[in-house]
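Starting off with a structure, shown below.
The complex is shown incomplete by one protein chain, all other protein chains being positioned as in the whole.
Presenting subunit A:
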Amino acid sequence: MGKCPNRKVRKRRYSHKTARLAKLLRKGDDAVYDEFQKPESEKNPLPFDEDLPGMGQFYCLHCDRYFANVSVRDEHFKTKRHRKRVKEMMGSKPHTQLDADLAAGMGMPDNGPKLMSM
C-alpha cells in the first residue's frame, strides 16, 4: 500500500489544479462587457451562495469578484486595477470572432434569406 502524504504535500500537489480551475471560472472580458450591455433583464439579484465570500452578495461587476462585506468592496472600488477595468469597460466592444474574421479580410457573414417570419 502506498504512503498517504501529509496535508501540506497533498495541498501542494493539488493546488495547481485548483488554480487552473479558478482561471477557467473567471469571466472573460467580453462576457463582462455583455453584462453591461443588457438593461432589459435588469440585472438579476445575486443568489445566496455559501461557498463564496460574503454569501455571494457583495460583487464587483467589472472585475468579477466577490467580497466579504460592503466596506471591503468599496475599498476595492478605489484601487488602481479596478479603475482601469472600469475605463476599459467604458471603451469599445472587446475583440470577438467576428472582429477576427473582418480583420482577416472577410466580409460580413451571409446568413441567407430569412426562413421564418417571427
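Just a few scattered comments:
The working rule: a residue touches a chain if its C-beta (ideal position, glycine included) is under 8 Å from a C-beta of that chain, and two chains touch if they have at least 3 such contacts; residues count from 1.
One rule holds in what follows: contacts and distances are computed from a predicted model.
Candidate names were "Transmembrane channel-like protein", "Aldehyde dehydrogenase", "TRASH domain-containing protein" or "Ubiquinone biosynthesis monooxygenase COQ6, mitochondrial", and the UniProt protein name of the unshown chain is "TRASH domain-containing protein".
One chain is missing from the display, and on subunit A it is touched by residues 23-25, 28-31, 94-95, 97, 99-113.
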